[in-house]
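Okay, so here's the structure we're looking at.
One protein chain is absent from this view; the other protein chains keep their places.
After this line comes subunit A, so read on.
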Amino acid sequence: MGETAVSPVQVTGTVLTTRRVDAYHALTVVAPGIAERFRPGHFVTVAVGGPHTSMPARRAFSVHDVKPDYGGTVEFVFAVRGPGTSWLAERKARDTLDLVGPLGRPFPLPRDPCACVLVGGEYGSASLFALADSLQQRGCRVDFVLGAASADRVFGALRARRMGETTTLTTEDGSLGLRGRVTDALPSVIADARADVVYAAGPMAMLRGVTAVAVEFDIPVQVSVEEAMACGYGVCMTCVIPVIGEDGVTRMVRSCVEGPVFRGERVRFEDVGTIPFDALGAPGGRAQEGGAHTRNVS
């Protein structure tokens, strides 16, 4: 499962199409440099608000699809949440967008054919179809488990049904598929598919639950996390989560460059939002014996 880093590029792309997909918006943008470097699991960041914007932070979105049209297009899918995504929802064909990508560590792919369960929560499933495509090209079996709060928020159910060996849908309100969460359905899907690996993208709480299930089955799990970002390319240090390294040491790592895809067992989900006391450089921790002060510094 190796992958090489690619350098991101900045592209001023023209919006080719906009569409609504249930609760979501999808934008396809001509962005050749990004499309040609794309690997499943990569994300892009978008500048929002136009020239003289009052919103300096870029917005991150997983790449849903790339196509060769017009030298290369990139599509991302988003839910309107705040002012940035509201602005994006108003974009029309032929508008231009400032994109940077591809960013982040993509999903590692298995060397040999194996059985893979792909778990998506809400718009998280958007990043799983390009992955499924790559896996199937390598002769892997792909099963999907997609879930959301309600039917209109389950993204990509049709495509999953077309691509997957099996597709299991869950909604919390029971409006589509099984009533419940993806983690309720996951154990039987793993067992039936005799899965060798799990891939997951969605809210942090879901990734935590999926990781627990995979650990129970003793199979590897790759999760794509979503932590608030400002730059998306590693310079602002705001997107950190506690992750256990190869050497067993927990570090606060940037989810935009070391992630967003991590091995699930290495992410300390229960400690997200804290600095674990045993993390490298934690206040009062061993690593500070060198004499540095442990107080807050702005």
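We adopt the following convention: a contact is a pair of C-beta atoms (placed from the backbone, for glycine too) under 8 Å apart; a residue touches a chain by one contact, two chains touch by 3 or more; residues count from 1.
To be clear about the criterion, contacts and distances are computed from a predicted model.
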| item | value |
| --- | --- |
| Omitted chain, identified by the protein name its UniProt record gives, among "Glycine betaine transport system permease protein OpuAB", "Methyltransferase, CheR family protein", "Amino acid ABC transporter ATP-binding protein" or "Dihydroorotate dehydrogenase" | "Dihydroorotate dehydrogenase" |
| Omitted-chain contact residue, chosen from A:Val77, A:Ile244 or A:Ala279 | A:Ala279 |
| Touching residues on subunit A - with respect to the absent chain | 7-10, 47, 53-58, 98, 100, 227-231, 233-241, 251-252, 257, 272-275, 279-283, 285, 287-293, 295-298 |
